[in-house]
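Right, one structure below, let's go through it.
Complex shown without one protein chain; remaining protein chains in place.
Showing subunit A:
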């Protein structure tokens, strides 16, 4: 096997590699849309601690596990008992898990925007081709996607389990679709609220506390008010009170428009009220986007 090898590169050539001068860049420059996509994927990965330190992976991964485990248990029980339907409808799952979702928003919204403010990285972004709107869109879309992964994953577990348990395919698929739609709206709403709050403060701690206050405390307050209204005999007010916290907004929408079971005391929202819920959610998401744009117009260099 006397194959002739090409002569080895002389050592001199190798040492010269370390001494090459400056090389320019003549390759493609992919511009704004690409930069926006890069920012989106970097933020989305960062929302689960990917590409960041081990420490910053712990909380998002833990919350992801916490939200999926109950779904897995439900599926296991359903399969074992040969149940004909899941113990919890798809649209209801996020409401049960609202504390986990709120904690996730509280921890990751500041991660997405407060860091750039705190370490003053913003000017570096805006000295590049992207505009204010690109930055806001990338961050908004990234956090909403991260939330959709968090709220959608347990639904996928439930759906696969339901199919495994040979439940009615049509019924399950419809419920799964409604669940995903509700999860998508929840993701947009929570991401918007979380980002608006976090974008005001460069301090992560404040951001976390403020997001928890708005999401969890408002849910507690609204639920209490609803219970009082119901026991005082003014149950007609219950659905309207539900408009004042993000969690009950999603809950009311699910039961009013998406065929979910009622999560409110007394009667759930009607179809018309469901439509109002949808309008309020869309309006809030748009308002959050507008506020973020205004906020970042000011930040600049």
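Everything below uses one rule, namely that a contact is a pair of C-beta atoms (placed from the backbone, for glycine too) under 8 Å apart; a residue touches a chain by one contact, two chains touch by 3 or more; residues count from 1.
Operating definition for what follows: contacts and distances are computed from a predicted model.
Per the UniProt record, the chain missing from the shown structure is "ABC transporter ATP-binding protein", taken from the list "ABC transporter ATP-binding protein", "Sarcosine oxidase subunit alpha family protein", "Pyruvate dehydrogenase E1 component subunit beta" or "TldD/PmbA family protein".
The chain omitted from view is touched by exactly one of A:96, A:124 or A:164, namely A:124. Within subunit A, the residues in touch with the undisplayed chain are 20-25, 27-32, 34-35, 38-39, 42, 51-53, 56, 115, 119-121, 123-131, 300-301.
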